[in-house]
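Some chains have been omitted; the remaining ones sit where they do in the full complex.
Note that the chains are named A and B in the order they appear, and that numbering of residues resets to 1 at the start of each chain.
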Amino acid sequence: MSDSTTGKLHKTALTPPTHTTPPAKFSHGVRKGNVLQVAGQVGFLPAVAGQAPTPAGPTLREQTLQTLANVRAVLEEGGASWEDVMMVRVYLTDTAHFAEFNSLYNDYFADLKEAPAARTTVYVGLPAGLLVEIDALAVLG
Amino acid sequence: MSDSTTGKLHKTALTPPTHTTPPAKFSHGVRKGNVLQVAGQVGFLPAVAGQAPTPAGPTLREQTLQTLANVRAVLEEGGASWEDVMMVRVYLTDTAHFAEFNSLYNDYFADLKEAPAARTTVYVGLPAGLLVEIDALAVLG
């Protein structure tokens, strides 16, 4: 991350094996020094070459679990884990999904050892068929 | 925040006395090193044991002032203040609320000594009855 000749920090693109090389000028995540930012992830299954991205399924449960797995893949690609995450931003499309989302979220994080991340949940529009998007900011210790 | 034997930074959950222990796997705020992230706060009155969270009132004014008080409580629990805040994210539900919100916001921050935080304001859906949600990122000096 840091150039041994100049001491300057570099920004590293994080592309987990489950993700495609980004089709556009964004990264799935980046790390610079002890800061790691995960881009907005949705419930796409691991990428298959030559195939369009496919959601894990139509349900909130399927998409939430896949989205969390996708965030984790980016964290791990950058040498971090959920334990390092400071902030999780959750974008849902329907306030009626909140209770079920929370239940899935709590189960998923049942074994956290560090303090859970702060979180903001708001209700927005997403591309057709997608019910949830999540991004995360981590600070490594 | 840092473990004297390993030098590793710890993430600390921030739970002000006005807030309930989070009912789910999130924190009202977290601090790690010099970074403090406040989770999305809404206009709930100080928690009363055994009672459901209650908004400060139905109006934008009541909810905005309570929301700002709730953000401040988390900042202070982490040893920070509004002076340390870099970014405030404001989620309103109605573009018609912008002028009044701004007026309340300006009055609230009239006595800031440091540069005011950057801010982004967007219009989203929130759970029924809630008109405003705010989160904040602080960097301590």
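We take it that contacts are C-beta pairs under 8 Å (C-beta built on N, C-alpha and C of every residue); 3 or more make two chains touch, one makes a residue touch a chain.
Owing to the predicted nature of the structure, the values given are computational and were not obtained by experimental measurement.
Number of identical chains making up the complete complex in this structure, 2 of which are shown: 3.
Keep this in mind: only the chains that are shown with their structure count from here on.
When chain A is laid over chain B using CA atoms, the rotation angle comes to 120 degrees (nearest 5). Within the complex, the chain B residues that touch chain A are 8-13, 22, 24-30, 32-33, 35, 37-40, 89, 91, 124-128, 133, 135, 137.
Across the complex, chain B is touched by residues 34, 83-84, 86-88, 95, 98, 102, 105-106, 108-110, 112, 114-124, 137, 139, 141 of chain A.
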